[in-house]
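See below for the structure under consideration.
Only one protein chain is missing from this complex, and each of the others stays in its spot.
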Amino acid sequence: MTRKEIIGLILVPVAFIILAFLPSLPNSANLLSLAIPIAMFTVLATSWAIFSGPTHYISLATAAFYGVGAYTMATWLDVLPYPVILLIAAVIGAVFAAVVGFATLRLSGVYFVIFTLGLAEMTRQVFVWYQNNFGGTRGHYVFTDITEAQIYWQLLALGLLVYLVGWWIGRSRLGFAIRIIGADELVARHSGIHTARSKVLLFMVSGAFAAVVGVVMAPRFVYIEPAMAFNPQLSFLVAIMALLGGIHRLWGPLMGAIPFALVWEFIASNFPAQTILLMGIAFLVVVYYIPNGVAGVVEGWYHKLKAAGGEKHG
Amino acid sequence: MQILITGIFLGGVYAIIAVGLSLQYGVARIMNLAVGEMLVAGAFAAFWVYTAQSLNPYWSLLFVVPGAFIVNWLIYRFLLQPLVRRAKTRGQLEVDSILVTFGLSFTLVGIFLIVFGGQFFNYSFMSRPVELFGSRYGQNRVLAFCIAVVICGLLWYWLNYTRSGLSLRAVSVDPKAASLVAIDVNKVSAFAFALGGAIAATGGVLLSTFLTFDASVGVVFTMKALIIVIMGGVGDIRGAIVAALVLGLTETIVARLIDPGLTLASAYFLFLLILLFRPQGLFGRRTT
Partner (left out) sequence: MDKVALKTMDKPTVLEVREATKRFGGLVAVNQVSFDVREHEVIGLIGPNGSGKTTMMNLISGALKVSDGYIMMGDNLLSDMPERKIAQSGVARTFQLVRVLAGLSVLENVMAGAVFGHRKLWGKGLEVYAMRQLERVGLAAAANKPTSALTYIDQKRLELARALAADPKLILLDEWLAGLNPTELQTGIELIASLRDEGRTIILVEHVMDAIRSLCDRCVVMSSGIKIAEGTPAEVLSDKAVIKAYLGDDYE
């Protein structure tokens, strides 16, 4: 372990502990209503980037996994203890991702993006159809005594977990394999890497996280119905936040989630008709002006500063 | 029988959109995820001509076709070509073009919402039924299908039997080799992209005569067009037409016999089968 890593391993949990005190601040209800979406998007965007960053596969399946998670919660809330539901959702998310991954990840990125693009909508149709024919009612009430603060804490814990997992993958053989695959898949295969399996494994990680986030967020909805749980917009928001922040660094998506979630909340509450336009422009801006995201810009400044500092001292 | 014909009518209109996308992807090598918005733009134009000018909606083709051609040419020239030049790898170009065309798609939807609002649009044009093989079909559907067939036929003839069509096919097979025989690849690509966009917008005019639409419906058609193009084999016009008919039929059958809410799911089922068993498309050869 390098010194940088040890510092990170200490600083990051400390930051999370400090953040955990947010609900005890005065006027915390308002703060929480902003902090929860930011925390949620950070978890989703970071786990998204763990897969999409090195592989360059743009996944739009987040909403599908998230919705499946929310429905897992709604279905088994009265039957199973909460931690078991979390676990089941993680497994279902991972298995779902594995199925999608095995069908599409052997092929080029265009196929993958197209398949995931409609995945949430398809899953929604299947859910509606199933409930219409076999399941009785469409919607589910989710009555729990889980408070906003508890949701926030859970998201923080998930955030910490996603960073740990990302860090661990980064230094594992799997992480190295995926970097090679991202650079040149042909070389990767000729170096002995099981490319399909590596990609599917990472996709499963991001699927599991999205499903668990779906469980955690479900109590906020109170009433869950398919159109809400499987909102495809979520997938795009997660992708744009991660890209805006920068997907070549583990901390990049955080840099995108914070500003974009704030701007999004502002636009959505003041100019609800313009949200889609905002998203379109954001995509264009990211590609043409900040292709490496905020993280890339920050790193650029850092290197410049260092170079300038070096000149002064040297 | 009725299901069969309805399915074929639907497939015919899908075919025209997919053929537009297939041109764009096969020749210009850009998977245009904003193709559905071109279609919606065409639909809005037809709607405006019919309701505000009280003219036959097909008159809108007079400005929709050249308009869409120019807009798509500009998009290719000023938004997409810089990406082609900048991209270091094919993967990079793929990701960038996906993101940019998504961005375009959302931007256009945003603009439609501002201009037209979020409600549903439809108008009644030639809605009297005509009888075919003992069942009744809307005249508007029959006409739209016929026009789609004519357009696909003309395009097929042009691609296969004319010199300019040949240069398009050459670029789609191998841009490098095409440039060696003095074909201006950039120009041909831009032309194909523009033409593809114009065809998709024409599809929108056709659809608007019998289908209700709104500002954000484009993505549904984008998805179907994408599935068709992949099913038919990338850049293969004939494959796209067959795949469109297959999709139209499948959707109609599922909607009538199982549940109308499952149309997309059935399209996906087809898509999954293709991905698993024939990722090179129905007629495509396995590439090496």
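As written, the chains take the letters A and B, and residue 1 is the first residue of each chain.
The working rule: a residue touches a chain if its C-beta (ideal position, glycine included) is under 8 Å from a C-beta of that chain, and two chains touch if they have at least 3 such contacts.
The shown structure was predicted, so the numbers you read here are calculated from the model rather than taken from an experiment.
The chain not shown here is touched by just one of A:Gly93, A:Gly109 or A:Gly182, and that residue is A:Gly182. Shown as candidates are B:Lys88, B:Arg163 or B:Lys176; the residue that touches the absent chain is B:Lys88. Listed for chain A, the residues touching the missing chain in the whole complex are 173, 176-177, 179-180, 182-184, 186-195.
The definition used in the following text is that only the chains that are shown with their structure count from here on.
Against chain B, in their complex, chain A makes its touches with residues 56, 58, 103-104, 106-111, 113-115, 117-119, 121-122, 125-126, 128-129, 132-133, 236, 243, 273-274, 276-284, 286-288, 291.
On chain B, the positions that touch chain A within their shared complex are 31, 33, 83, 91-92, 94-96, 98-100, 102-111, 113-114, 118, 216, 219, 223, 226-227, 230, 259, 261-265, 267-268, 271-272, 275-276, 279.
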